[in-house]
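Missing here: one protein chain of the complex. Every other protein chain is in place.
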């Protein structure tokens, strides 16, 4: 029984996601549909990419992931299908599928756009039909021609300074106000953000309520946190805020 | 395996939708439950109707759609089950099911309300049990008596002026701030809204970033849009704002 996951920035109230689900189940009535999210900030391709990175390989082999954050719909950007590490992904060629495209051995095709497809809703008319075919066992190569030079987005690299410090940045703020960085470190390390020194702890509970600190997040990256509070608000953090990991 | 979809204005946090899902799966453990939305603005029957219109026929024959936006719960409004075009729908008799009720050959019954039903939560006590029965193969006629004169809501009709212009209005604002109108038109047409002239393009990407225009939306109706922006905010649009399609 095929598993098809859905990530969009559509919200659900307008019915766009409902239309996609109808297309998927009409083609593939036995598929298991799994909502990842429809609440991405509109047009936030970068956040879509980071979210895809978290979950796409956690699903079983054969899973089809639909990821539609698509401000360029109807433009000349390609529509992609990707096979990587036993999973399949469909979405626009704007970097949202980068985690799969960076996987060794991946194959990517530019989807043929059906002639009846609307120019404003490829989620329904291009990506859902392609996902349904993949879930039904069609080869990715049968869905289009090899993709040329698909767009790749990468998390910015941290930089080691002559002093030994490593300079990185905040790459995302999560629902709890935690600020996820692009830094890797070990317990006890010192982190500086907005002129504030915090220590890398094992978990939130190692901090006093209201105090700021850092933890190693569940994806291995350092996060700036405030116990029982929102670090992003308390420390004025946003995407791009510089963060420094002190040399020991 | 039966498919049952759910549309409500309940949100999810209070657990009301959870209760409905429990009732559905207790009666019908093999059903596939599909969330359409629970984020409709509270009591917004009109938006519920427009959303139902988008998806109800996209699902396979036999699908049961539950649509509960029900400010009149517990009043004398009827509770309906409808069979139309091979699908089934349940919901209050307030117009939310109009897209199915306007379908030729549809059959509608007024559901018998179980004596133990609460007076405030027919989603759980009336509509979910009826949907479970329909999903299990029970005839719609077995669930109640023929509905008399169910309430129909319609999208307002645009009007042709003596000048040849067609006068319509905004009927919905979507999550992206696009303003969906009741007008139909062709590429290149001129549209006037709030004293602003915009041209009907093929897609968003045919506009410069920040510029206003119009496109034919994925349901065939003209939408007022701003590339990479929120037309509703930029142009002060809301439901009911007049929109004129110029004669050529």
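Read from first to last, the chains carry the letters A and B; within each, the first residue is number 1.
By definition in this document, a contact is a pair of C-beta atoms (placed from the backbone, for glycine too) under 8 Å apart; a residue touches a chain by one contact, two chains touch by 3 or more.
Bear in mind that the values here come from a model prediction, so they are computed numbers and not experimental data.
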| item | value |
| --- | --- |
| Option from A:3, A:138 or A:151 whose C-beta touches the chain left out | A:3 |
| Residue among A:31, A:50 or A:108 touching the omitted chain | A:50 |
| In subunit B, positions touching the absent partner | 9-19, 21-23, 25-26, 29-30, 32-33, 35, 42-43, 71-76, 118-121, 124-125 |
| Absent chain, residues of subunit A that touch it | 1, 3, 5, 7, 32, 34-41, 47, 50-55, 57-60, 63, 172, 174-176, 202-206, 215-218, 223, 228 |
